[in-house]
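Heads up, this is only part of the complex; the chains shown haven't been moved.
Going in written order, the chains are labelled A, B and C, and every chain counts its residues from 1.
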Amino acid sequence: MGAGHSHPLYLEGSSVVHRLPAEVKIVAAFLTVLCVVATPREAFWAFGGYLLLLAAVWAAARIPPGWMARRALIEAPFVVLAVLLPFTGPDPRFEWAGLSLSHAGTLGAWNILAKGTLGVLTSLTLAATTPMRDLLLGLQRLRVPALVLTIATLMLRYADVIAGEARRMRLARIARGHDPRFLWQAGATARGIGSLFIRSYERGERVHLAMLSRGWTGTMPTTGAPATVRSQWLVALALPLVAAALAVTGMMTT
Amino acid sequence: MSAHTEPASPPAADPAVASLDVRGLDFAYPDGTTALHGVDLRIEPGERVALLGPNGAGKTTLVLQLNGILAPTGGEVVVGGLPVRKPHLQEVRRRVGIVFQDPDDQLFMPTVREDVAFGPANFGVRGDELTARVEAALEAVGMAEHADRSPLHLSGGQRRRVALATVLSCDPEILVLDEPSSNLDPVARRELAEVLLGLDRTLLMVTHDLPYALQLCPRSVVVDGGRIVADGPTRALLADDGMLRAHRLELPFGFTLA
Amino acid sequence: MSTTDVAMHMSDGIVNAPTSLIFGVISILFVGLAAVRARADLDDRTAPMAGLVTAFVFAVQMINFPILPGASGHLLGGALVAILVGPWVGTLCITIVLVVQSLLFADGGLTALGTNVFNMAIIGVFVGWAVARAMRGLARRSRRGLIVTAFVAAFVNTVVASLGFVLEYAIGGAAGATTGTVLTLMVGFHALIGIGEGIITAATVGAVAAVRPDLVHLLRTAPRVAQPAGRGPARGEGSTA
């Protein structure tokens, strides 16, 4: 991941969604997922509605649905609980493909998978349209304490330092005949992680001192991002509004 | 090269005050290695001085004291009359620009341009002047065409050049360079020499390239074992075979002191 | 990931909306308190350490270690940060990791952020710290003592943090499994994860203590003396006016 620039899930673009301020998108995404979670699990059609809603956002953001689907497959949390629920859930049970499944357990599994997947898709949409730098600015505007932001800024910077040092250590090893498979032995991995920490720390400290040498005082020079206007809030909050309508209808019909 | 178009911050130094005054400086690393023993060094405004000496002599350690990155265990450093201590650090760092021995310690922004702009932006330069300074610094090291690349994805010599540009753009009164010519190709090395000769700034340069020291610095200081063992006109020092040999210095193959 | 990730990042939909909101509020209040208390532990010079620890936990969480065939876990980091930077700063570090993972890596649901922060950044860090504090005498005696302390603290922190999950599930579980089943499952898995957590924590803390004991918060005696080493720039006035 490039410090402050982008991250692996970011999809370069200049659509309406990309241009919305990060704090607006965070709030909209959070409220939308909250509606999804609040929807009764038996309201099957409502979940289809959420999917359509997200698909509309992808169209606006020019995110190919295939891209979304691939990421969702990798990122989706196939929580062990969800896989086991149909077998371990309470009676009554029903037969399906030769398996005896719990009715409540299967509904529970559907609940987790549907809501979990919609949650992942929403987060992915946010991630795909928001570079790291904007995210930090968004958090700052959401009144996150300055100390937390300083740590977060440094963390993003140091993520590169750690990746760089890890790359150097790997290079150093394999060039002199080390067989990387051995790395997967617990002890060696653990020792490697320990020295990676020290190396990264010391490099990070030098980089930090170099920043101080060039007059850094703890905050990045302001980039002069434009302030958020009310119309942007209105555009973004349309999403959770529709979601809320779906959730309320779901609650009333089941 | 002057990294900005107008000479906005000329040294304006009082000639009676040394540009850099190191007094009885001692330093030991936390693991116990004593790297400096009572170093005394006075550099006048506008002087260009080469810092020579074998590997492990203490050159880098000395350099890192000059803007308070390392704090002395004894003695003190005074920059243009200002002791290098807590309340003055920000001002000292504005005055003293250091190019580190390892460019990877220096570069950290996502693009070359942002990295070069970082220093002057911190010191309050904004808008067009900032842009002009960044352009000029990148031009001076021949990296203008790479301005929008990530410093992580450059060759060794290209990273060295960007590291130089990040400090040139700050336009400090005192420029301290730790082996600036290593990894540079021969023409870049000469161009750097021309840039440095064109600057009207106090210059302290660590180097292992004795002809380069002769070319750029009228005065040289030799460090060995954490002490200053010689200080004088560069040409005279380079002609002193016994001294050179005693401190692992020698003129390179094929070089003749004209 | 083809293997099942059982480590504790809860996704959306595991607990119901009211429970998510309640734990969200609790977490926000607690993290706010941590931000106030952390200021005492953190100056311009230790901020980089906090940033690095955060980035490190973040990076190491990308490495999954196998527990059972088809199931893997990863570092939670509670005890690690508590030992290296203290509990208040540590809470902030883990919270930041969770927030960034949730917002930018779609790892851990947005509405589950409150419960995740509660389990890992609050229970995890403070339980890890409590164990480490209790064993501080041993930790200060020798390097081996420190390593044992780190291992035990990490193990306990993992298992107890998983009980947080069980608690939330008991309050507002939205799936059809009995609390008993969830308890057995979670505690069983996390006892195994705890071993991996313990090894990584012990190795990291051991490596840091070997080269830079000044960086280990647990070993620090009252007012901190700046004593960094490191190859190039090291100790000195890092802070600016």
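Basically, contacts are C-beta pairs under 8 Å (C-beta built on N, C-alpha and C of every residue); 3 or more make two chains touch, one makes a residue touch a chain.
Given the structure is predicted, the values throughout are model-derived calculations rather than measurements.
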Subunit stoichiometry in the structure file as a whole: A x1, B x2, C x1
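Here is the rule we use: only the chains that are shown with their structure count from here on.
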Geometric centre distance via CA averages, chain C-chain B, whole Å: 42
Multi-chain contact sites of chain A, meaning residues that touch two or more partners: 157, 206, 209-210, 212, 216-217
Multi-partner residues of chain B (at least 2 other chains): 69, 89-90, 93, 100, 102, 105
Residues of chain B that touch chain A when the two form their complex: 67, 69, 89-90, 93-94, 97-98, 100, 102, 104-106, 108-111, 117-119, 121-123, 150, 152, 166-167, 170
Contacting residues of chain A [partner chain C, same complex]: 7-10, 26, 29-30, 33-34, 36-38, 41, 71, 74-75, 77-85, 88-90, 102, 104-109, 111-112, 114-116, 118-120, 122-124, 126-127, 130, 132, 135, 139, 145, 147-148, 150-159, 161-163, 166, 186-187, 189-191, 193-195, 197-198, 200-202, 204-206, 208-210, 212, 216-218
Partner chain B, residues of chain A touching it in the complex: 2-5, 157, 160, 164, 203, 206-207, 209-217, 221
